[in-house]
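Read the structure below first, then the notes.
Every protein chain of the complex appears in place save one, which is left out.
== subunit A ==
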Amino acid sequence: MNQKEDNENRRDNRQASKGGSSEVQTEQTSNDHSSNQQGSNESLMQTQQASTNQSSSLDQSGQMPEQEKPPAKQSVTQMTESVFLAAKAKNYFQISGIISFAIIFLMATIGTVVLFVSLLTLPPWWLIVIEVLLLAWLAYFMISVYPTKKYQRTKWRFDEQGLYIQQGIWWRKQYAVPRSRVQHIDVTQGPLQRNYNIAQLILHTAGTMNASVSLTGLSHEKAVEIRDELLIQEKYDAV
């Protein structure tokens, strides 16, 4: 972009404005890419086209990296270590433990009452003690031990490779689901889970025994982040 050409440009612009197209002029003067313009109106139009093309491609290249690595998603992709579920997942597991226990407690109580009413006798005291002790132990287990263990044993990692999950207390399992094998993704949230802002992420693959791999206890934002990122990648896969 030497001086001479620049001067020529200005002259061209003036000529163009004389020709009546003031729109072109204003656009052109504000544009820095008009370096290889010739004398005529025709070439002016050509270069303008070229410059708009250039700027549009710039736009694209400006958008592309943004789509690939949106700032919000970087936190997920850059995971190197497996992490625990959302802190509130533990509370959620406890609440669901309490609900399950409540159901068992109700059934046990009703069962006992119905049994002894139908037998028309009072239950022996030791049976009541055993039942209460059993239920107490079950309550302790279902509300305290199991949710804590479950939380401690569940870890996940989502990175460039895909989703890696480890879970299970007695039967421990680790799943590795590569990104390219994910067919579709579900993020679900039950009413109770909504209360704790927790979601269940389900990855579906074309496999058989692990056709869907699910992870309950991610924060809803995280689950959506992962889903969105997999969706973007799917879009690029398709192209």
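What we mean here is this: contacts are C-beta pairs under 8 Å (C-beta built on N, C-alpha and C of every residue); 3 or more make two chains touch, one makes a residue touch a chain; residues count from 1.
Keep this in mind: contacts and distances are computed from a predicted model.
Per its UniProt record, the hidden chain corresponds to "Putative membrane protein" from the list "Peptide ABC transporter permease", "Putative membrane protein", "4-carboxymuconolactone decarboxylase" or "Molybdopterin synthase sulfur carrier subunit". Looking at A:Gly97, A:Pro147 or A:Gly162, the residue that reaches the missing chain in the full complex is A:Gly162. Per the touch definition above, the residue from A:Ser82, A:Thr112, A:Thr148 or A:Asn210 contacting the chain not shown is A:Asn210.
Residues 160-162, 164, 168, 170-181, 205-211, 213, 237 are the ones on subunit A that touch the missing chain.
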